[in-house]
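With one protein chain removed, the remaining protein chains of the complex are shown where they sit.
Going in written order, the chains are labelled A, B and C, and every chain counts its residues from 1.
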Amino acid sequence: MSNTQNKSNLNGDVHIHKNTDSNSIDKKEDDRPEFETNLANTLLHNFGEKIKIDFIKKNRIKVNVQKENIVEIAKFISLNMKFDHAEAVTGIDYPEQNEIEVVYHLGSYEDNLSNQILALSTSAIREDDPTPGSDRTKLPSLRNVFYSVEFHERECFEMLGVYFENHPDNRRLLLPEDWADIPPLRKDFKIKGR
Amino acid sequence: MLKDLVMPQNANVFVSKLGDILVKAIDQPLGYAINWGRIWSLWPVHIETACCSVEFGAASGPRYDVERFGIIEAFGSLRQCDLVVVQGTITRKMAPRLRLVYDQMPDPKYVIAMGACAITGGLYFDSYNVLPGIDGVLPVDVYVPGCPPRPETLIQGCMLLQEKIKCMKAR
Amino acid sequence: MSELPPGIKLEKEDDKIMTLNVGPQHPGSGHMRIIVKIDGDYIVSCDPDPGYVHRGEEKMAEYRNYITNIPHLERPVIHDSCNILYPYCLGVEEILGLEVPERAKYIRVIASELNRCVYTLYWLAIYGIFLGHSTMFMWPTGDRELLIDLLEKLSGARVTHAYFIPGGVRNDMPANFEDVCIRQINYFEKRIKQYDSIFYSNPILKSRTIKTGVLAQQDAISLGATGSVLRASGVDFDVRKKEPYDVYDNLDFQSNTLKSGDSYARSKIPWLDMLESCRIIRNALEKIPKSGSVRVKLKPNPKAGNVETYKRVESGRGSLGMYIISNGKPEPYRVKISVGSFRNLICLPYLLKGEKLGNMPAVYWSLNYWPVEADR
Partner (left out) sequence: MSIIAPRFRLGYFIKSLLDNVFWIIILLTLIGIPAIQVVLFFIDLPVIEGELLTPFLALTWLADPSRTLPIIKALMQTDFFKIAVFPGFGFAALLAAGTIFIERKLLAKLQLRVGPFYCGKLEGILQLMGDGLKLISKEIIIPAKADKPIFWAAPLLFVGAAAAFISLIPVSPGWVIADLDVGLLAFFAIIGFFPIITVLASWSANSKFPFIGGIRALHQMVSFEIPLILSLLGIVILTGTLNLSEIVESQSNFPWIIFMPIGAIVFFIAMLAELERIPFDLPEAESEIVAGWLTEFSGMMYGLVQLGSYLKLYAFAAIFVVLFLGGWNGPMIMPQFPQEIITEGIELGPISVTIPGLPLFTPEMINGTFWFTIKTIGVIFFILIPRGVFPRIRIDLLLHIGWYKLIGLAFVNIFISLSLLYSGVLGPGGMM
């Protein structure tokens, strides 16, 4: 894990960020780690157009899918690729693209996969004037696929207002019961004095 | 004249005079004694609010041992306690509960605000869910600064509270 | 329905089910509330209600630059502050492309292992008091001070060290640190071996914790448990072994696994880990380069490109991940802290269902749970 490797990864990884306009995809196939590429190819092979590989680094893969397909792909990942639990569910607000990205960091306790993290990202429509739960900011819940996302999705709901359909328990988790403001992790929620 | 004095409506004058005498006779020594008792028997209520509780736990541990001052390790029911040590940040979810705990405790009760977060909000001055200090929630007796305060500082705060109780009028 | 005496009315059909609010002011709760429904002595359902210390760390991190984020990001677990800063530093180093000197890597490992012991001792102390064993509160609290002294020598602060910075550690080890450290660690190891006789071999403790709150291996995996909870269920997963960061792949240690998955195993794993930590510290003190710089020079307000990174380390409570997204500004665009406590919380309703009320503290605190960290 020396830092030279990190640097090479940095140079070698292919990263498309939401804010960037330059989609200069210079694929340096040689620098890509082999095992991770195979994993990504398995996904590409099965789903083809439905998924988009964001980047492949050492031990890290990020794939981007549409929200209609996420349950299907997640089921495939959990059953066939043995990623058995979710480490984190992160919601990221992009006001300029008018969407909220939700990233599932999926990990595995299988011996050969245990250093891998597969980030499965999807995005929901963002409303400028949110009413959490009853607006268009909705995503299908992965709770039936990965049992461990239950609390993470609850947290994502209250922090960003992303309602997870078919989630059994979409209640508030961390915020006070009388929270009446917009969800706090949205970018238009300003904290004191900033 | 005498008949006027023993009229029932004047009886309360006698009672109050007697009361004054009794207060003068009993209040002072008893007040001293009771204040002395309160100084050496400050039982903290078991309420942790944030990360300063780690140092509070360390303060009741073997090296610092607040039991030397009669402050036993936080225990049991709040009905028997008389000291709230607000151990750090008070969030908006916690504040009503903290007030509820304070209201349920029997008089006399004292409050120590432990840590910068409990005093002004500290590091979290701009957080959306943190109260800027607990002055709006509880009447604070002693502020113990630090983030988190060392156990020695907490002990010093307790000793300051003891000094303060000494100067209080016992009820 | 038969006649009821005046003044008593049956509110619902299941009126014999009693709802208990365990917390936030409760000697057996910590900084959270557990809404427990009991039928007689059995827990019917349990609904954890965290968030009493939710301080908005992730939002605050978006308004501070990479360096000023350090002090407040360590506050969720001030007694494990090195380990929570570890993934942040690793992540920022990857974003900024910094290379950490070899000596700093070893110092980081030493500090992080010391801090793990500090955390575990505090956790063990609370576990003792939850089970009504007040001596087991005092002994670890006292022994903790030894290691706190060591960390204080290293960093200058008692608990909130802010010792790790992107690109190394804040300052070098003091002159005679290695000798003092070896001495303290030897004494400490002797001392924690005594816990076995007063705590882990205690017949009452065994009768209370063995076969209570059993988490089967398959359930532990699907619930996404981590750290000691997972390893007590027989899954050998330790980030230090599986995805070694810094110099952990040069060091000689093993990850401890137990099969039974009950509260006893969950409480014993951290204790075994402490012994392992002592080994790691000794090993690292042998292998550490005797001189060299301990940090790289940072620009005052470093900026990064459009990069995202997910780094994880093994903290006292299991795998601790930080997901940092940078968008070219001095501040991170988004910081997500994925903590072991929050991940293990989901096991609580699962484990407590059907248990006796008397088992609640034994099961709850054996999950290696620190509410402040879970709330962030």
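One rule holds for everything that comes next: a residue touches a chain if its C-beta (ideal position, glycine included) is under 8 Å from a C-beta of that chain, and two chains touch if they have at least 3 such contacts.
This one's a predicted model, so the numbers in the text were calculated from it and none came from an experiment.
Taking the complete complex into account, the chain left out of view touches B, C. Touch with the chain omitted from the figure is made, among C:P76, C:P101, C:P270 or C:P361, by C:P361.
Taking the whole complex into account, chain C touches the unshown chain at residues 18, 20, 26-28, 41, 128-139, 142, 198, 202, 204-205, 207-208, 356-361.
Listed for chain B, the residues touching the missing chain in the whole complex are 25-26, 28-29, 31-41, 61-62, 65, 67-70, 75-77, 79-80, 82, 104, 106-108, 166-171.
The rule is short, and it goes like this: only the chains that are shown with their structure count from here on.
With centres defined as mean CA coordinates, chain B is found 49 Å away from chain A.
Across the assembly, chain C contributes residues 51, 54, 56, 59-60, 63 that each touch 2 or more other chains.
Annotation for chain B: residues 91, 93, 126-129 touch two or more other chains. Interface residues of chain B facing chain A in the complex, by the touch rule stated above, are 91-93, 125-129. Note for the complex: chain C touches chain B at residues 24-27, 30-31, 51-56, 59-60, 63, 71-72, 75-79, 122, 125-126, 134, 137-139, 141-142, 144-145, 148, 158-160, 372.
Those residues of chain B whose C-beta lies close enough to touch chain C in the complex are 45-51, 53-55, 57-58, 60-63, 73-76, 78, 89, 91, 93-94, 97, 101, 123-124, 126-130, 147-148, 150.
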